[in-house]
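Omission of a single protein chain aside, the complex is shown with its protein chains in their original locations.
Order of writing sets the chain letters: A and B. Residues in each chain are counted from 1.
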Amino acid sequence: MPEGARKIRVTCEVNGKPAALDAYPMARLLDVLREELGLTGTKEGCGEGECGACAVEIDGALVNSCLVPAVHAEGAKIRTIEGVARGDRLDAVQQAFLAHGGAQCGICTPGMILAATNLLARHPEPTDAEIREGLAGNLCRCTGYVKIFESVVAACREAEPQP
Amino acid sequence: MTMPANSRLIGKSVQRKEGREKVTGSARYVDDLTFPDMLHGATVRSTVLRGRIIGIHFGDGIPWNEFTIVTARDIPDKNCVALIIEDQPCLADGVVNHPEEAVLLLAHPDKYLLEEARRAVRIEIEPLPAIFTIEDSLAKKEIIWGEDNIFKSFLVEKGDADAAMATAEIIVEGEYETGAQEQLYIEPQGMIARASAAEGVTVWGSLQCPYYVHKALKGIFCLPSERVRVVQTETGGGFGGKEEYPSMLAAHAALLALKSGKTVKMIYDRAEDMAATTKRHPSRTRHRTGVTREGKLIAMEIDFTIDGGAYETLSPVVLSRGTIHAAGPYLCPNVRVRSRAVATNTPPHGAFRGFGAPQSVFALERHMDRIAEAVGITPDELRRRNFIHQGETLAVSQVVREKVDMEKLMARAFELSDYHAKRERFRSENAGSGAIKRGIGFAAFLHGAGFTGSGEEYLASEAAMEATPEGRVRVLAGSTEMGQGTNTIFTQIAADALGIAPDQIDDQIEIVRPDTAHVPNSGPTVASRTTMIVGKLVESAAKMIQQSLIESGMLKPGYRAEEFASACASYIAKFGSLKSFAKYEQPKDLHWDDDKYQGDAYGAYGWAVYVAEVSVDMRTAEVRVEDFVAVQEVGTIINPVLAAGQVEGGVAQGIGLALYENVVWQQGRMINGQMTNYIMPTSMDVPPIRVWFEEVPYERGPAGAKGIGELPLDGTAPAIANAIAHATGIDIRRIPVTPEVLAEMMETVHA
Partner (left out) sequence: MRSYLPAYELAAPRDLADVLDRIAREPGAWKLFAGGTDLMVLLEAGKLAHKNFLSIWKLPELRGIEIATDHVTIGALTTYTDVRRNGTLAGEFPLLARAAAETGSIATQNRGTLGGNIANASPAADSPPALLVYDAELEIVSTRGTRWSRYDGFHSGYKKMDLRYDELIRRIRLPRARQAWKQYYRKVGTRRAQAISKVCFAGAAQVDAGRVSDVRLALGSVAPTVVRARETEKLLRGERLSPSVLRAAQEVLAHEIGPIDDMRSTARYRRRVSQNLLAEFIEMLSQ
């Protein structure tokens, strides 16, 4: 059997809580989140960073977790879909997705919501072009993007002002 | 029976029933589930087009004793995944007939070691001659299936096409082709199985048709119905791609589970899913059409062929629908449609939204624009002179019962898209030397909802309902939610039928997860039938519950919503339970002749006119859809947001079919099976899509609704193709219109 790496311990913060993970250094962050932490909200759609279903935030930056090795999570602040709502209180984007039909089968939705909240954090009043670009890395096969777009626009209008 | 109030929820954009789980990431798809002591399963596949298996070699360096290994020899009963006929083996036995055919299954607790093991198995195959084009199959270059490579053929005749053609003043011919298209649901296929001689087989997975899987497993494991259980997990898109294939995957997982004695999970990665599972049937259509000098259709000869891949699977039904839709929403007194589904050594093609109609409608609508040109009238004038009306007969000799008004739909579509002005403006602007040419085009089409002919009668679908003492209503149907809105639509229908208050539907209505142990067989979730056929059964079941309550005196007609719960409690206290059961009844006035392929093909049709506006960059031959208008009549709209969502999503898939989604084949194998290289539209590739519904209630549908899901796939690609032709003057004959193909055609024109 091929020999090689041993598992390493990665200390980080996930959705505001400290986490200690044992993982092979090249393990995908996607798998570590899903399997070690049981956070199955982040999805695998393509395994090559094309579909965005695995999108999470690392230190505020949107990344495809299927392309991030576990060792790079060391010391990072990670946010997944499970960390978007505050307890029972849904984020404005989540509420808008519900009100405007932004989710159909739902598999792209976690990544899409991460991309949308990340976009709004960077551009609180995005132009249409900025919205399209911000979501361009998240593929959706069900909606044709129309109601996702409408949801994000609605969320901008309803979002709380930044402190 | 009277309803307590007029519809409170029909026509409202009620929020998605399972929406909260989806936006919080708590919805559980099959790969989100784990079981204790679970094994992972993998499939070892043929790399060869066609051949004889002469050996299976297990490489060094793998602890094979730790693995569960399954071959065809381990199959308890019939080695076949039953669909219509029984020609597709569950595991190849002695021969393989297409690349990626499953030969061997492996299971192990460590999914990484499993991958190493998969790579270490070598299947030695002695190649046999193979074919992979429609032409070679028809030419019988090699007989690879049956006696003549033909899975199925149809002949539809109306009037006398030969005689009429001889009198035609103008005859227009053309050949049109469509390529394969991958469904590309963002959640790949997956199944989890548990099996033992004592308990039978249980599977959980991503699927559209729990009872199809159920039937397939019964056959493979030789088990009675009650010892096979199929549970649908939250399904991340299907589009037909999870109509038949899940049966194969479920069987594989269950075989491994049976042999290992453990629960086995099999999840395909994207590459395997694209390479091995079904795609839209490629097609070739030949039209020969005779018209009068004024452009009235008098004879249509249509020759329609689809490539079914290596096994029959559902090809006859895809062929059927394509055949029936081949002559469109037009009145032509003399029609002959000859069609066939042929075999090639590629992975079998299968169901994909539209199911044969996108193929034949593309051909027809491109052809109609060419006929208009030959006659010297506008494309819309040609349609106007030939649109079918109520009381007239379609090509399959079906008398149109509905009050169809295609002219009105076309007028509305033109109004919303500013068609006429743009048609003229682009024509004059394109004459200049600019690098961007613009075009606008349309397609007029119809789509039959429900199973063809006697199909619904054969399915004999059922739905059930039961009430709890707390007044909670449980809807029991085998129809699956996969994003299209089944759960929400059923909730609205049931709530309105029972007079349950809109703000109580979350608590009072439960859509039971499709699980063959608990829900009846409502037929497959396909064919745009879920709202129209099964929704009607849900409505009926609800009305029966209401009837029971009223007849027993627990409720009075005109009752208030708040009274419903206590009435249920009283009824159940007195009678023990409150249940109802609805079964499909074929309307007596629908008649279909399976031999002549004539008669009432569908109970109802959706009717539509779609307009596409494109820009073509003449330097790069890139086509961009700039604007899109989708106008349709599909009966009453139960939920506007869901209905529009179906159209918008379907149009996006149609844009992919028209421009981007090119399956690159090399010797029967798809070589661009990664999302990097198989291109579906991103948010930057889809234009604003304006959707309009003309509502004409269909009296046999629940609250007047008809089917909607597949309709958008029929008209999107031809509208775009016609727009490209308008922009560039190039005669588009096949999709996808990739820049490479368009550039070649441009060079030919300007050489």
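By our rule, a residue touches a chain if its C-beta (ideal position, glycine included) is under 8 Å from a C-beta of that chain, and two chains touch if they have at least 3 such contacts.
Everything numeric in this text was worked out from a predicted model, so none of it was measured.
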Item checked: Touched by the hidden chain, restricted to displayed chains -> A, B
Margin query: Considering the complete complex, identify which of A:V14, A:A27 or A:L120 is in touch with the unshown chain.
Written below: A:A27
Check: Looking at A:L21, A:L39 or A:V68, which residue reaches the missing chain?
Finding: A:V68
Next item on the list: Pick out which of B:S454, B:T468 or B:N672 touches the chain that's been left out of the picture.
Entry: B:N672
Item checked: Interface with the unshown chain - residue positions in chain B -> 111-113, 115-116, 119, 269, 271, 435, 619-622, 624, 660, 664, 671-672, 674, 676-677, 679, 681-685, 739-740, 743-744, 747
Margin query: Counting contacts across the full complex, list the positions on chain A that touch the omitted chain.
Written below: 2-5, 24-28, 31, 47-50, 52, 55, 61-64, 66-69, 71-72, 74, 115, 118-119, 133-134, 136-139
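We take it that only the chains that are shown with their structure count from here on.
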Item checked: CA centroid of chain A to CA centroid of chain B, Å -> 30
Margin query: Quick check: in the complex, which residue numbers of chain B touch chain A?
Written below: 13, 15-16, 18-29, 31-32, 61, 63, 116, 183-188, 234-239, 269-271, 482-485, 641-642, 644-645, 648-653, 674-676, 680, 682-684, 686, 688-689
Checklist line | Parts of chain A lying in touch with chain B, wherever the complex brings them together | finding: 1-2, 34, 39-48, 50-51, 53, 80-82, 84-85, 90, 94, 97-110, 113, 132-133, 135-149
